[in-house]
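Encoded as structure tokens, the structure appears first; notes follow it.
Showing chain A:
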Amino acid sequence: MSDRAEKTEGRRHGFLPIETNAFDRVFIAVLLFVALHLFWMRFVEAALPLGVATVLSLVLGAIIVMRG
Partner candidate 1 sequence: MRHLRNKASASLGAILFWLISSIVTLLPIYWMFVVSARSRVQLFGSPSFLITSFFTENYTSTVSDPAFQRYMVNSIVIATANAVLVTTLALFATYALSRYKLPGKENLFFWTITNRMAPPAVFLLPLFLLYTQVFVVADVRLFDTKIGLILLYCVFNLPFAIWTLRGMIDAIPKELDEAAFVDGANTWQVLTKVILPLAKPGLAVTGILTWVFAWNEYLFAATLTSVHARTITTGLAEFVTVTGTNWGRMAATAMLTLVPALLVLGLAQRHIVAGLTFGAVKE
Partner candidate 2 sequence: MYHFKGLIASAFATALLSSTTPALADFWSDAAKGLEGTTIRGISESTPPSNYAKDVLGPAFTKATGIKVEFEATSWDQMYDKAIKDMEANTGIYDFVYIEQDIIYSYLARNFLVDITADLNESPNLKSPTFDISKFTSFVDNFKNDKGNLFGVPMEAFIKVYLYRKDLFNDPKVKEAYKAKYGADLAPAKDHKEYRQIAEFFTEWGKSSGGELWGTTVQAASGHPASVYEVVESVFPTYGIYNWGIDAKTYGASVANGGRLNSPEAKAALAWWIGNLAYAPPESTSSTWDEIAATFAAGRAAQGLVYGENAAWIATDDKKSTVVGKVGVALPPVEPGVIEQATSGQGYIGYYDGGAFGIPHSSKNKKAALLWLQYIGQESVQADWALAGSRITHNATYDDPKVKEQDKKVDGYYTLMREKGPLFRGAPPFPFHNQVREAIAPFIYQAITGELKPDEALDKAAAAADAELKNLGYRK
């Protein structure tokens, strides 16, 4: 990269294993949202409604976006 200072701007190292910026964290949250729902439909939905997965992944997403 040509400009090293610029590159790290807005990036930080939270609890995620890699350095991320805001976009990355939203992206990861969305990926997790989908993954959790698919997993839920296959294995858990018979016992617990899908809404639980939605709430769970929203909470998880919020944590990732804020602290990741």
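Everything that follows uses one rule, which is that contacts are C-beta pairs under 8 Å (C-beta built on N, C-alpha and C of every residue); 3 or more make two chains touch, one makes a residue touch a chain; residues count from 1.
A word on the picks: all candidates are chains of the complex that A comes from, given by their letters.
No experiment lies behind these values; they were computed from the predicted model shown.
Colleague: Scan 1 or 2 and return whichever one touches chain A in the complex.
Modeller: Looking at every copy, the candidate touching chain A is 1.
Colleague: Could you pull out which chain A residues touch candidate 1 in their complex?
Modeller: Residues in contact with candidate 1: 1-3, 6, 10, 21-24, 27.
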